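Of the protein chains in this complex, all but one are displayed in their positions.
What follows is chain A.
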Amino acid sequence: MSNVTDLKKPTTPTTDAGTPGIPVKPVKPAKPGRARDVGIDRRPGFLTYGLLIALFLGGAYPLWWSFVAGSSDSSVLADTWPPLLPGGRFWDNVASVLDTVPFWQALANSIIVSGVITISVVFFSTLAGYSFAKLRFKGREGLMVFVIATLAVPTQLGIIPLFMLMKEFGWTGTLGAIIVPTLVTAFGVFFMRQYLVDVIPDELIEAARVDGASMFGTFWHVGLPAARPAMAILGLFTFMTAWTDYLWPLLVSPQNPTLQVALSQLQSAKYVDYTIVLAGAVMATIPLLILFVLAGKQLVSGIMAGAVKG
(Lines give C-alpha, C1' and ligand atoms only; values in the text may rest on other atoms or scores of the structure.)
Protein backbone atom coordinates (compact mmCIF):
# COMPACT_ATOMS: atom_id res chain seq x y z
CA MET A 1 0.00 0.00 0.00
CA SER A 2 1.46 3.28 -0.96
CA ASN A 3 1.04 4.82 2.37
CA VAL A 4 3.92 6.60 3.97
CA THR A 5 3.36 4.96 7.29
CA ASP A 6 4.41 1.70 5.71
CA LEU A 7 7.93 3.01 5.78
CA LYS A 8 8.34 1.69 9.25
CA LYS A 9 10.07 -1.57 9.48
CA PRO A 10 7.39 -4.10 8.76
CA THR A 11 6.00 -5.65 11.85
CA THR A 12 6.63 -9.26 11.16
CA PRO A 13 3.40 -11.04 11.92
CA THR A 14 0.68 -9.59 9.79
CA THR A 15 -2.59 -10.87 11.02
CA ASP A 16 -5.99 -10.49 9.62
CA ALA A 17 -7.84 -9.40 12.68
CA GLY A 18 -11.25 -10.29 11.31
CA THR A 19 -10.51 -13.97 10.80
CA PRO A 20 -10.24 -15.90 14.01
CA GLY A 21 -9.78 -19.37 12.57
CA ILE A 22 -6.60 -18.71 10.62
CA PRO A 23 -3.34 -18.92 12.53
CA VAL A 24 -0.97 -15.95 12.69
CA LYS A 25 1.89 -16.23 10.29
CA PRO A 26 4.58 -14.02 8.86
CA VAL A 27 3.90 -12.57 5.44
CA LYS A 28 7.25 -12.64 3.70
CA PRO A 29 8.85 -16.02 4.29
CA ALA A 30 5.78 -18.08 3.64
CA LYS A 31 6.05 -21.68 4.60
CA PRO A 32 7.11 -23.17 1.30
CA GLY A 33 5.29 -26.44 1.73
CA ARG A 34 1.91 -24.97 2.36
CA ALA A 35 2.17 -22.21 -0.18
CA ARG A 36 3.17 -24.66 -2.87
CA ASP A 37 0.15 -26.74 -1.98
CA VAL A 38 -2.20 -24.02 -3.10
CA GLY A 39 0.07 -22.93 -5.93
CA ILE A 40 0.61 -19.29 -4.97
CA ASP A 41 4.36 -19.24 -4.81
CA ARG A 42 5.07 -21.32 -7.87
CA ARG A 43 8.01 -20.03 -9.89
CA PRO A 44 6.65 -18.42 -13.05
CA GLY A 45 7.56 -19.75 -16.48
CA PHE A 46 9.35 -18.48 -19.55
CA LEU A 47 6.48 -16.25 -20.57
CA THR A 48 6.99 -14.07 -17.51
CA TYR A 49 10.72 -13.73 -18.05
CA GLY A 50 10.13 -13.05 -21.73
CA LEU A 51 7.82 -10.19 -20.77
CA LEU A 52 10.30 -8.86 -18.24
CA ILE A 53 13.08 -8.88 -20.81
CA ALA A 54 10.81 -7.10 -23.29
CA LEU A 55 10.05 -4.45 -20.64
CA PHE A 56 13.72 -4.03 -19.90
CA LEU A 57 14.50 -3.57 -23.59
CA GLY A 58 11.61 -1.15 -24.02
CA GLY A 59 12.94 0.94 -21.17
CA ALA A 60 16.58 0.79 -22.17
CA TYR A 61 16.38 0.89 -25.96
CA PRO A 62 15.56 4.61 -26.43
CA LEU A 63 18.60 5.44 -24.31
CA TRP A 64 20.80 3.00 -26.17
CA TRP A 65 19.57 4.29 -29.48
CA SER A 66 20.38 7.85 -28.35
CA PHE A 67 23.90 6.70 -27.66
CA VAL A 68 24.15 4.93 -31.03
CA ALA A 69 22.88 7.97 -32.90
CA GLY A 70 24.86 10.35 -30.72
CA SER A 71 28.06 8.54 -31.61
CA SER A 72 27.49 8.58 -35.35
CA ASP A 73 27.33 11.18 -38.09
CA SER A 74 23.97 12.37 -39.24
CA SER A 75 23.83 10.08 -42.28
CA VAL A 76 22.97 7.25 -39.94
CA LEU A 77 19.63 8.88 -39.13
CA ALA A 78 18.48 8.17 -42.67
CA ASP A 79 19.11 4.42 -42.45
CA THR A 80 15.86 2.55 -42.77
CA TRP A 81 16.85 0.02 -40.14
CA PRO A 82 18.52 1.73 -37.21
CA PRO A 83 22.06 0.50 -36.50
CA LEU A 84 22.50 -1.39 -33.27
CA LEU A 85 26.11 -0.57 -32.54
CA PRO A 86 27.58 2.83 -31.73
CA GLY A 87 29.71 4.66 -34.26
CA GLY A 88 33.05 6.26 -33.53
CA ARG A 89 32.08 9.90 -33.39
CA PHE A 90 30.86 10.21 -29.83
CA TRP A 91 33.74 12.43 -28.67
CA ASP A 92 33.43 14.66 -31.73
CA ASN A 93 29.76 15.12 -30.97
CA VAL A 94 30.57 15.77 -27.31
CA ALA A 95 32.99 18.47 -28.44
CA SER A 96 30.23 20.06 -30.54
CA VAL A 97 27.91 20.00 -27.54
CA LEU A 98 30.55 21.70 -25.40
CA ASP A 99 31.00 24.34 -28.11
CA THR A 100 27.28 25.05 -28.37
CA VAL A 101 26.18 25.28 -24.73
CA PRO A 102 27.99 25.97 -21.44
CA PHE A 103 27.67 22.33 -20.41
CA TRP A 104 30.04 22.31 -17.44
CA GLN A 105 28.67 25.49 -15.98
CA ALA A 106 25.16 24.12 -16.40
CA LEU A 107 26.17 20.89 -14.71
CA ALA A 108 27.66 22.82 -11.80
CA ASN A 109 24.52 24.97 -11.60
CA SER A 110 22.31 21.90 -11.49
CA ILE A 111 24.39 20.34 -8.76
CA ILE A 112 24.28 23.52 -6.67
CA VAL A 113 20.57 24.12 -7.22
CA SER A 114 19.51 20.53 -6.54
CA GLY A 115 21.91 20.19 -3.63
CA VAL A 116 20.77 23.34 -1.83
CA ILE A 117 17.10 22.57 -2.44
CA THR A 118 17.54 19.02 -1.16
CA ILE A 119 19.33 20.04 2.03
CA SER A 120 16.82 22.78 2.75
CA VAL A 121 13.71 20.74 1.98
CA VAL A 122 14.90 17.80 4.04
CA PHE A 123 15.91 19.91 7.01
CA PHE A 124 12.87 22.18 7.19
CA SER A 125 10.45 19.37 6.40
CA THR A 126 11.93 17.24 9.14
CA LEU A 127 11.75 20.14 11.58
CA ALA A 128 8.13 20.93 10.75
CA GLY A 129 7.15 17.28 10.46
CA TYR A 130 8.68 16.62 13.89
CA SER A 131 6.78 19.52 15.37
CA PHE A 132 3.48 18.35 13.89
CA ALA A 133 4.07 14.74 14.87
CA LYS A 134 5.50 15.05 18.35
CA LEU A 135 5.01 18.48 19.92
CA ARG A 136 1.81 19.73 21.50
CA PHE A 137 0.68 23.20 20.60
CA LYS A 138 -2.49 25.12 20.02
CA GLY A 139 -3.93 24.87 16.53
CA ARG A 140 -1.85 21.88 15.57
CA GLU A 141 -4.65 19.91 13.92
CA GLY A 142 -5.95 22.87 11.98
CA LEU A 143 -2.55 23.83 10.69
CA MET A 144 -1.85 20.25 9.62
CA VAL A 145 -5.10 20.14 7.66
CA PHE A 146 -3.97 23.33 5.98
CA VAL A 147 -0.67 21.72 4.99
CA ILE A 148 -2.49 18.74 3.50
CA ALA A 149 -4.86 21.01 1.62
CA THR A 150 -1.96 22.88 0.05
CA LEU A 151 -0.77 19.60 -1.42
CA ALA A 152 -3.59 19.76 -3.92
CA VAL A 153 -2.85 23.32 -5.02
CA PRO A 154 -1.10 23.46 -8.39
CA THR A 155 1.35 26.18 -7.38
CA GLN A 156 2.93 26.06 -10.81
CA LEU A 157 0.05 28.22 -11.97
CA GLY A 158 1.35 31.11 -9.88
CA ILE A 159 4.36 31.62 -12.12
CA ILE A 160 3.38 35.06 -13.35
CA PRO A 161 3.47 36.90 -10.00
CA LEU A 162 6.46 34.81 -8.94
CA PHE A 163 8.27 35.88 -12.06
CA MET A 164 7.36 39.50 -11.38
CA LEU A 165 8.61 39.09 -7.82
CA MET A 166 11.95 37.69 -8.96
CA LYS A 167 12.32 40.53 -11.43
CA GLU A 168 11.47 43.04 -8.72
CA PHE A 169 14.20 41.59 -6.50
CA GLY A 170 16.60 41.63 -9.43
CA TRP A 171 17.17 37.92 -9.01
CA THR A 172 16.49 36.78 -12.55
CA GLY A 173 19.51 35.10 -14.03
CA THR A 174 20.74 33.97 -10.63
CA LEU A 175 20.56 30.56 -9.04
CA GLY A 176 18.73 32.09 -6.09
CA ALA A 177 15.68 32.69 -8.25
CA ILE A 178 15.61 29.00 -9.13
CA ILE A 179 16.20 27.80 -5.60
CA VAL A 180 14.06 29.99 -3.35
CA PRO A 181 10.56 28.93 -4.48
CA THR A 182 11.19 25.30 -3.51
CA LEU A 183 13.06 25.60 -0.24
CA VAL A 184 10.36 23.74 1.65
CA THR A 185 7.43 21.73 0.35
CA ALA A 186 4.07 20.71 1.74
CA PHE A 187 4.73 17.18 0.62
CA GLY A 188 7.97 17.03 2.58
CA VAL A 189 6.24 18.22 5.77
CA PHE A 190 3.40 15.73 5.34
CA PHE A 191 5.78 12.90 4.53
CA MET A 192 8.00 13.50 7.55
CA ARG A 193 5.05 13.88 9.89
CA GLN A 194 3.54 10.58 8.75
CA TYR A 195 6.84 8.87 9.35
CA LEU A 196 7.74 10.44 12.67
CA VAL A 197 4.35 10.18 14.33
CA ASP A 198 4.82 6.51 15.12
CA VAL A 199 8.54 6.08 15.01
CA ILE A 200 9.48 8.16 18.08
CA PRO A 201 7.98 7.18 21.42
CA ASP A 202 6.65 10.22 23.30
CA GLU A 203 8.42 9.06 26.46
CA LEU A 204 11.77 9.48 24.76
CA ILE A 205 11.10 13.15 24.11
CA GLU A 206 9.78 13.71 27.62
CA ALA A 207 12.81 11.99 29.09
CA ALA A 208 15.14 14.19 27.11
CA ARG A 209 13.28 17.29 28.26
CA VAL A 210 13.35 16.18 31.89
CA ASP A 211 17.07 15.66 31.56
CA GLY A 212 17.31 19.33 30.72
CA ALA A 213 17.75 19.21 26.96
CA SER A 214 16.42 22.24 25.13
CA MET A 215 13.66 21.81 22.55
CA PHE A 216 16.11 22.08 19.72
CA GLY A 217 18.55 19.79 21.53
CA THR A 218 15.78 17.22 21.82
CA PHE A 219 15.01 17.54 18.15
CA TRP A 220 18.67 17.26 17.28
CA HIS A 221 19.48 14.25 19.45
CA VAL A 222 16.18 12.37 19.40
CA GLY A 223 14.20 13.53 16.36
CA LEU A 224 16.90 13.68 13.72
CA PRO A 225 18.45 10.25 14.30
CA ALA A 226 15.01 8.64 14.24
CA ALA A 227 14.06 10.48 11.07
CA ARG A 228 17.14 9.48 9.12
CA PRO A 229 15.67 6.70 6.90
CA ALA A 230 12.76 8.89 5.81
CA MET A 231 15.09 11.85 5.31
CA ALA A 232 17.16 9.78 2.91
CA ILE A 233 14.14 8.91 0.81
CA LEU A 234 12.75 12.44 0.86
CA GLY A 235 16.19 13.73 -0.10
CA LEU A 236 16.51 11.34 -3.01
CA PHE A 237 13.18 12.32 -4.51
CA THR A 238 13.62 16.01 -3.81
CA PHE A 239 16.94 15.87 -5.62
CA MET A 240 15.35 14.11 -8.59
CA THR A 241 12.53 16.65 -8.75
CA ALA A 242 14.85 19.62 -8.54
CA TRP A 243 17.20 18.12 -11.10
CA THR A 244 14.45 17.46 -13.65
CA ASP A 245 12.61 20.75 -13.25
CA TYR A 246 12.46 22.68 -16.49
CA LEU A 247 9.70 25.31 -16.64
CA TRP A 248 10.81 27.49 -13.76
CA PRO A 249 14.59 27.54 -14.45
CA LEU A 250 13.84 28.23 -18.11
CA LEU A 251 11.73 31.19 -17.12
CA VAL A 252 13.93 32.89 -14.55
CA SER A 253 17.41 31.96 -15.62
CA PRO A 254 17.87 31.07 -19.29
CA GLN A 255 21.14 33.03 -19.42
CA ASN A 256 22.61 31.10 -16.50
CA PRO A 257 21.09 27.72 -17.28
CA THR A 258 20.68 24.52 -15.36
CA LEU A 259 21.54 21.32 -17.16
CA GLN A 260 17.97 20.79 -18.39
CA VAL A 261 17.75 24.30 -19.79
CA ALA A 262 21.15 24.00 -21.48
CA LEU A 263 20.11 20.68 -22.95
CA SER A 264 16.95 22.17 -24.39
CA GLN A 265 18.97 25.04 -25.86
CA LEU A 266 20.89 22.49 -27.90
CA GLN A 267 17.94 22.00 -30.18
CA SER A 268 16.90 25.62 -30.42
CA ALA A 269 19.01 26.21 -33.52
CA LYS A 270 17.15 26.62 -36.77
CA TYR A 271 18.70 23.49 -38.20
CA VAL A 272 18.84 20.70 -35.65
CA ASP A 273 21.57 18.10 -35.96
CA TYR A 274 20.08 15.31 -33.93
CA THR A 275 23.33 13.38 -33.56
CA ILE A 276 24.76 16.25 -31.55
CA VAL A 277 21.55 16.86 -29.63
CA LEU A 278 21.30 13.18 -28.74
CA ALA A 279 24.93 13.10 -27.65
CA GLY A 280 24.00 15.96 -25.33
CA ALA A 281 20.97 14.04 -24.05
CA VAL A 282 23.23 11.09 -23.25
CA MET A 283 25.74 13.35 -21.49
CA ALA A 284 23.00 14.96 -19.44
CA THR A 285 21.58 11.57 -18.47
CA ILE A 286 24.88 10.20 -17.18
CA PRO A 287 24.70 11.91 -13.74
CA LEU A 288 21.28 10.42 -13.03
CA LEU A 289 22.37 7.03 -14.37
CA ILE A 290 25.19 7.11 -11.82
CA LEU A 291 22.66 8.01 -9.14
CA PHE A 292 20.48 5.15 -10.37
CA VAL A 293 23.32 2.64 -10.11
CA LEU A 294 24.19 3.85 -6.61
CA ALA A 295 20.70 4.35 -5.20
CA GLY A 296 18.36 2.48 -7.56
CA LYS A 297 17.34 0.09 -4.82
CA GLN A 298 16.41 2.97 -2.54
CA LEU A 299 14.46 4.60 -5.37
CA VAL A 300 12.47 1.42 -5.86
CA SER A 301 11.74 0.94 -2.18
CA GLY A 302 10.99 4.66 -1.80
CA ILE A 303 8.39 4.54 -4.56
CA MET A 304 6.93 1.37 -3.15
CA ALA A 305 6.76 2.94 0.28
CA GLY A 306 4.80 5.81 -1.17
CA ALA A 307 7.44 8.47 -1.69
CA VAL A 308 5.17 10.07 -4.15
CA LYS A 309 6.22 11.80 -7.31
CA GLY A 310 7.29 15.38 -7.08
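What we mean here is this: a residue touches a chain if its C-beta (ideal position, glycine included) is under 8 Å from a C-beta of that chain, and two chains touch if they have at least 3 such contacts; residues count from 1.
By our rule, contacts and distances are computed from a predicted model.
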Hidden chain of the complex, named as in its UniProt record, picked from "Sugar ABC transporter permease", "ATP-binding cassette domain-containing protein", "Alkylhydroperoxidase/carboxymuconolactone decarboxylase family protein" or "Molybdopterin dehydrogenase": "Sugar ABC transporter permease"
Contacting the left-out chain in the complete assembly, out of A:Ile178, A:Ala230 or A:Ala284: A:Ala284
Chain A residues touching the omitted chain (full complex): 1-4, 6, 14, 16, 18-19, 22, 27, 30, 34-35, 38-44, 48-49, 51-52, 55-56, 58-60, 62-63, 65-66, 69, 77-82, 124-125, 127-128, 130-132, 135-137, 140, 143, 147-165, 180-181, 183-187, 189-190, 209, 214-216, 219, 240, 243-247, 251, 260, 263-264, 266-270, 272, 274, 277-278, 280-281, 284-285, 288-289, 291-292, 296-297, 299-300, 303-306, 308-310
